[in-house]
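With one protein chain withheld, the remaining protein chains of the complex are depicted in position.
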Amino acid sequence: MHKKVSALVTSRAQYGRIKLLLEILNNDPAFDLQIITAGSAMLHNYGNILDEFTRDGFERVDQLYISVEGGDNIAMAKTTGMAITECTTAFQQFDPDLILINGDRFEVLGAAIAAAYTNRIIAHMEGGDVSGTIDESVRHAVTKLSHIHFVSNEISRQRILKMGEDPSHTHVVGSVDIEFLNHAPDITDLSFVNEVGVGHEIDFSSPFTMVMQHPVTTGEDNETHIGSILNAVEELDIQTIWFWPNIDAGTGAMSQAIRRFRERNHDPRIRFIVNLLSQQFINLLRRTSCLVGNSSAGIKECSYLGIPVVNIGSRQQGRLRADNVLDTDYDIESIKQGIESQLNHGVYPLSSIYYRENTSQTMADILRRATPSVQKRFLD
Amino acid sequence: MHKKVSALVTSRAQYGRIKLLLEILNNDPAFDLQIITAGSAMLHNYGNILDEFTRDGFERVDQLYISVEGGDNIAMAKTTGMAITECTTAFQQFDPDLILINGDRFEVLGAAIAAAYTNRIIAHMEGGDVSGTIDESVRHAVTKLSHIHFVSNEISRQRILKMGEDPSHTHVVGSVDIEFLNHAPDITDLSFVNEVGVGHEIDFSSPFTMVMQHPVTTGEDNETHIGSILNAVEELDIQTIWFWPNIDAGTGAMSQAIRRFRERNHDPRIRFIVNLLSQQFINLLRRTSCLVGNSSAGIKECSYLGIPVVNIGSRQQGRLRADNVLDTDYDIESIKQGIESQLNHGVYPLSSIYYRENTSQTMADILRRATPSVQKRFLD
Amino acid sequence: MHKKVSALVTSRAQYGRIKLLLEILNNDPAFDLQIITAGSAMLHNYGNILDEFTRDGFERVDQLYISVEGGDNIAMAKTTGMAITECTTAFQQFDPDLILINGDRFEVLGAAIAAAYTNRIIAHMEGGDVSGTIDESVRHAVTKLSHIHFVSNEISRQRILKMGEDPSHTHVVGSVDIEFLNHAPDITDLSFVNEVGVGHEIDFSSPFTMVMQHPVTTGEDNETHIGSILNAVEELDIQTIWFWPNIDAGTGAMSQAIRRFRERNHDPRIRFIVNLLSQQFINLLRRTSCLVGNSSAGIKECSYLGIPVVNIGSRQQGRLRADNVLDTDYDIESIKQGIESQLNHGVYPLSSIYYRENTSQTMADILRRATPSVQKRFLD
Partner (left out) sequence: MHKKVSALVTSRAQYGRIKLLLEILNNDPAFDLQIITAGSAMLHNYGNILDEFTRDGFERVDQLYISVEGGDNIAMAKTTGMAITECTTAFQQFDPDLILINGDRFEVLGAAIAAAYTNRIIAHMEGGDVSGTIDESVRHAVTKLSHIHFVSNEISRQRILKMGEDPSHTHVVGSVDIEFLNHAPDITDLSFVNEVGVGHEIDFSSPFTMVMQHPVTTGEDNETHIGSILNAVEELDIQTIWFWPNIDAGTGAMSQAIRRFRERNHDPRIRFIVNLLSQQFINLLRRTSCLVGNSSAGIKECSYLGIPVVNIGSRQQGRLRADNVLDTDYDIESIKQGIESQLNHGVYPLSSIYYRENTSQTMADILRRATPSVQKRFLD
């Protein structure tokens, strides 16, 4: 049976990761594809993403305006309200049979509601994981609205089944993040880093660490926490590429903390970067001595690369991890000791906990054949 | 610790059921109460509900405009988007610590998102049940956003725990529907029925049945199904009080089926009624010979009253039931045989599956003491 | 030059009036037409309006969900907010050069903002009139956002020019209401009236009056005012067809006044009707002895038919009128004397104040050639 599929793209990073799957769907006559783009994917940092979709051969792209400014929890909630309103209209126009969403960002729950309430089948990727911040609640709520589950590992599959989902529609396919990592081209000249961002010029003939610390939306003191990491990195005096926090609620206070740090510390060996292309980011990850912070890249991508990680705080709490991850709290000394210990250890053996072969192709094959009932049932 | 509580009231019927709990909270100095009213509660069928809140002693009431007209699945989705936007503003104003919601209506998920995303504790009543229609998905998604769970029976509690919720915050308190039933005053003069609605005049010295068939939002042929029930009841020629379907998606087609039936059948022994006060409805339920349709009242209230029920179709699928319920599909003959069989059987013994003592007082006591973390964790 | 045109249809009555223009545009290869339907046009009283558009040959129809329930001024404002949001999306999809709107209903201002802010040419019909209620403000605000003005009479044109609009884009074309009146088929059998609505059965061999009293949104006591008219008509004891008030803010209180009147007065010679097809309405208008109330039909259509009108209150204040209109305030005695005086007078001579030949064709011809600048300038 021919299937109309709407896929949600909310950021360039996420687009990078599901692009292989989208291309398979786009080239398969069994599917008719609509891409719905919204949120930070629409920001113009690397030119208009619409041009990129055109270049990549995607014809039907709907651009949704859903992001409410404010950068705090209220803006996050209202953006999700807008996501429902606008996704519902986009679905009304295209009338898809199936919606493809992934992950646990707050607006994804809005898209899931728009789809579920208008009786469309939802395929969700990366459910069943556990973590901290509001993502933990979003991810499982989305699971309870979804019909087909693509998960990255068996433990996540077991959680989804305990939640009453249908085993015949819950599939371990591995993580698209790892698949993307495997497919990303090798970039040996990393000098692009010094052409963007501000601060210290990175010398790629010497070791460097990377820091990615994102906001925790659930009431934590994000400002103090990022301050501790800044101080720890400053005191260790290692050259560092620091990625600006993402735009989740709390980002404002974190940005101010970074700005104040930069005013006080005139020459730290840190380069601050807002954004890179996904393939650029992957190539830095392959060469860094240590990743510090609370990004899922530390848990997922780095497990497969064996890169040492210092994982700080609650954001990744409970997520399945390999040996490469060392957890610390927000204490400056703990962070410093963690980084030193990981630098001393060096690269870990590759782990396949998040890896399966042919992740995207497997999903496309399942989507082609799947016919779940739109009416869900809790299976005891 | 003093607690600010926002309680959501979306219909007069629902207000009736949680009023006792709201009064307990309102009279307890440990709580500061905001009532948020929205949806069909704002319709003026029995005068302005704001007057009623004033009369009942509730001082802080915020009236939210969230209902988008259309009566279909698209309107349902967009109404939920508005619910997030408007609840977020109401919470911004009052800044509650705790949100009190109940059930599984579609807009409740919007209120839950507004609360969860702005880091407020959510107490949810009546989770863990299973049923058909979109309510099934809504109910469990709300559970995965909520922190405190008040359930009506042990089986529902077990489902919530399987979904990873915290046992120390999941409480069997019985159903407020049954508590309300117990407290509802006795009304012996049922003539109010003949003063509202249209059609046959009910003779209360003879037996009568009641029909409540609501839309199933998940793609069913609601129009054909209600037609079958109309024909079955017409052929049995028993006097019947028929309640207009609620305003969920699909209500338009069902209303048209009823209107066409009324044009073709000039003198059926059916009285069609849009709306009654909750205590009026309870007293009819106490005296009816049989309740037909897909209302949860057949499963819950009638279990405690022992009233025979013919439960039709998928809307209550999987919900815990007592002996009084006979399930049928949408086939006219099955419906007819079901009704005749139940009329022959007569009243069943009372069942306590949904009953616990002091439901509302127990909830208030738990709310006073509860201090769950705003950051949820899936407990494996 | 080929032009893409989006036309807004917000009610069946309005559709009737602009249908001839829409058909001309639809059949002219110079235009590519999108119909945007919203508001009460989407209600299912006469079946789905989408079927009607299909039957009438319109292929591109976008159905917008904009109406927020509540029936008061707050709902009116929020509906207008939704109108902007949803029209903007519909325009984003179709990308029209030109927007066609008419009249002064509150949601029209929302559509005009969506068009003006996204740099589309706006053609507005029926500007320059004056009246009471919020329509007065809406109409002129829409004029100041519009580029092409189609007005029904020279006085209105002069007002628009005084407001700084461009004379070369301000055209007296007559009223589509009168053109529709001229084209409406003759229906001699009026018995359809007694098949809809409730109350007294109208005997069409005897004279009858019609009442249309709509809400005034700007703070008037609509409830008392409609009560006075009900009493006046009751005391005169003439058979009357009474049209339910439209859904503007205030409609709730007026509906309650009618219901209470009906409970107290068991057999008035009044038939209450919610809705008729436009051609049915026109044929009643042609045959009534007097139209009572505050509808623009009394001022416009009845001027051309010579039907006596008792115009009550402020809603039509200042609007150009012919000899057939007798103005009264809300006093019962004034209303009674007004009706009696008009019944005694009988039919007036036809007036052409709102009439020009070929209204719709003239507009289509102008739209084909017009090339106003999207940047407006106030012409002193």
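Chains here go by letter, A, B and C, matching the order in which they are written, and residues are numbered from 1 within each.
The definition used in the following text is that contacts are C-beta pairs under 8 Å (C-beta built on N, C-alpha and C of every residue); 3 or more make two chains touch, one makes a residue touch a chain.
This structure is a prediction, so every number in the text was calculated from the model and none was measured.
Of the chains on view, those touched by the hidden chain across the whole complex are A, B, C.
Among C:I24, C:L50, C:V130 or C:L343, the one in contact with the hidden chain is C:V130. In the complete complex, the residue from C:T88, C:S228 or C:T288 that touches the missing chain is C:T88.
In the complete complex, the hidden chain is touched by one of C:V5, C:L64, C:I99 or C:L145, namely C:L145. Across A:L33, A:I49, A:A75 or A:I339, the single residue that touches the chain missing here is A:A75.
Seen across the whole complex, the unshown chain contacts chain B at 63, 85-86, 89, 92-93. Mapped onto chain C, the footprint of the missing chain covers residues 73-74, 76-78, 80-85, 88, 92, 106, 109-110, 113-114, 116-119, 130, 132-134, 136-137, 140-145, 159, 162-164, 217-219, 249, 314, 317-318, 374-378, 380. Residues of chain A that touch the chain left out of view are 42-44, 65-71, 74-75, 78, 82, 252, 256.
What we mean here is this: only the chains that are shown with their structure count from here on.
The geometric centre of chain A is 39 Å away from that of chain B, both derived from CA atoms.
Along chain A, residues 85, 92 each make contact with two or more other chains.
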